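Have a look at this one before I ask anything.
Below, a portion of the complex is reproduced, with chain positions unchanged.
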Amino acid sequence: MTEEVRGNLEVEDRGAVLVARIDGGPLGLFGNDIAEQLDTLVDRADGDPAIQAVVFTGTHPDRFVSHAEVRWLQEGGATVPSVGVRGASALAHTARGVNRAGGLKTAFGRTPLWPAVQLERVHQTFLKMNRSGVVFVAALNGSALGLGAEFSWANDLRVMAEGDYVIGQPEVLLGIMPGGGGSQRLPRLVGNHKALLAILSGEPFTPAQALEIGAVDDVVAPDQVLDRAIELAEHLGSRPKTSRAAIKRSVYFGGSASLEEGLHIERSEFLATALSDIGQELMLDYMANTEAAGELPLYQPGVFEEVLQAGTTRGAGATSQEIRR
Amino acid sequence: MTEEVRGNLEVEDRGAVLVARIDGGPLGLFGNDIAEQLDTLVDRADGDPAIQAVVFTGTHPDRFVSHAEVRWLQEGGATVPSVGVRGASALAHTARGVNRAGGLKTAFGRTPLWPAVQLERVHQTFLKMNRSGVVFVAALNGSALGLGAEFSWANDLRVMAEGDYVIGQPEVLLGIMPGGGGSQRLPRLVGNHKALLAILSGEPFTPAQALEIGAVDDVVAPDQVLDRAIELAEHLGSRPKTSRAAIKRSVYFGGSASLEEGLHIERSEFLATALSDIGQELMLDYMANTEAAGELPLYQPGVFEEVLQAGTTRGAGATSQEIRR
């Protein structure tokens, strides 16, 4: 394990939904190889209008992602003098600047700052997932601790296998704390207090506990995890991608801002969707169908159910109410 | 429906509580007429010390508010070139400036910017509801989608009729997203993740589902909705209006700010109530009654229940404990 692990992300193309299998070696670790391939995959899925969703699962028989490669985290600290929170804050800022400037490895490869730069990149990748119209689903075929849990929280949905598995943030037990967003996304997912106690104690959740508090969205038999995740991905994936992107940005970023700032974020995102080609097309179609039927499509018997299945109101309820009844 | 709908807000004066009936025409739509009358009503209720609460209900037999007039939203986009989020953000800023400057219709009536200006005004009205000491209660006699749901979230309490009704945000299905605060107030009401999934899928809540997650406060038989809403309005309406205003501002705005900023908002609001005439009067009264009885009024047997009924501690527990027992 102390050797450099060659992790791999195997991507299977299934049309609108990609399935990405995380192979973190025999110990199932998340290291820099996986981080780099994940970043590339997120960019590809975000930029390709034909890709609606990405489902992640693990190749290890009992684990989604065990946790981060510990050497990765440890080396970041070992070669830098102990600097305290103020110094670490400056370091985090510098790392952010380095990533923005590009040209990473040429400048920082194998220097003491390199692991901090890599950590910052993982944060940027997770934030890109939150900003994207792609639906990301974690198909938790087994346990996920530390960075494995944090990667799960950065997805939009989580389906977990029932069984003797756990998900959570044990970092306190190693004298550190979550560093991949766990102390921020878990509170926003399950509430500040439940997250605080879980992270302070280091005790992970069982699948049933995770479901109970909303840390995962569904728990199914292990052999149904991937199918269920794909089903959810296809369901949300049938909605317009531009709308999903606007909604995700409004809720993830506006929802954790002050109310007035959040409302401003919403207004900007809303106006962009109202001005979009698909927004204009679907609103005009809805108005025409209302006129044809003499009733709002979403209030005609059975139409809302059809629309939820189809993913848009296109053509819905175009016949008159008399005919439908 | 594609004709300009002449909506109307019928206001019934019942002393401390006003009942406002939303008449959005045969299709139950929320358009600019209702928006303007709502703004006037909110200003009146806020400014009149005798008005403690406003209860809203719909005149349509099965609907509170169907949703927004779609033409209102669509026209805002159709006449403006597609501008992306950056341009839309600038547009939202401009619209805010126009509203602040007043003189709306003279400058922008029937120009392409007009619908964006109207949207911004709806936001300002909803924010005034959040800042006001008036208790606003939505008596949901039926369904509420889109702007109808968003108007409900802007109230302080929601009572919903049991039956085949729905409440929620279906905008994604029309290629747009919530634009009246739904992506901000629903997350703050039921949690970020539940709101995200509901808005991404467009699937509305049944009354039972809405109650379960806290999106509405009570579900009763349709013919009891208005009475129950008035009962809740009168209960909270018996508390001092200045205190209610300070509390609403602290929780709605401070509660979604950073902890330290929120605490600063609280301190300012608290000091204002502590310096107020009614605050001084009630604190001095409480101290006198403590001295007379030899015990704190709120800890005397039965007194807290009486105070909760009366709405203030005025005169509570003034007799000695021996006498009360």
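Descriptive notes on the structure:
Labels A and B are assigned to the chains in the order they are written; within every chain, residues are numbered from 1.
Simple rule for what comes next: a residue touches a chain if its C-beta (ideal position, glycine included) is under 8 Å from a C-beta of that chain, and two chains touch if they have at least 3 such contacts.
These figures come from a predicted structure and were not determined experimentally.
The complete homomeric complex described by this structure file contains 3 copies, of which 2 appear in the displayed model.
Operating definition for what follows: only the chains that are shown with their structure count from here on.
Rounded to whole angstrom units, the spacing between the C-alpha centres of chain A and chain B is 32. Taken in their complex, chain B has these residues touching chain A: 1-2, 27, 63, 66-67, 70-71, 73-74, 76-78, 80-85, 87-89, 91-92, 116, 119-120, 123, 127, 130, 143, 145, 166, 170-179, 181-185, 187-188, 191-197, 199-204, 252-253, 256-257, 261. Chain A meets chain B in the complex at residues 135, 156-157, 188-189, 191, 214, 217, 235-236, 239-240, 242-244, 246-248, 250-252, 254-260, 262-264, 266-284, 286-287, 290-291, 295-296, 298-299, 304, 307-308, 311-313.
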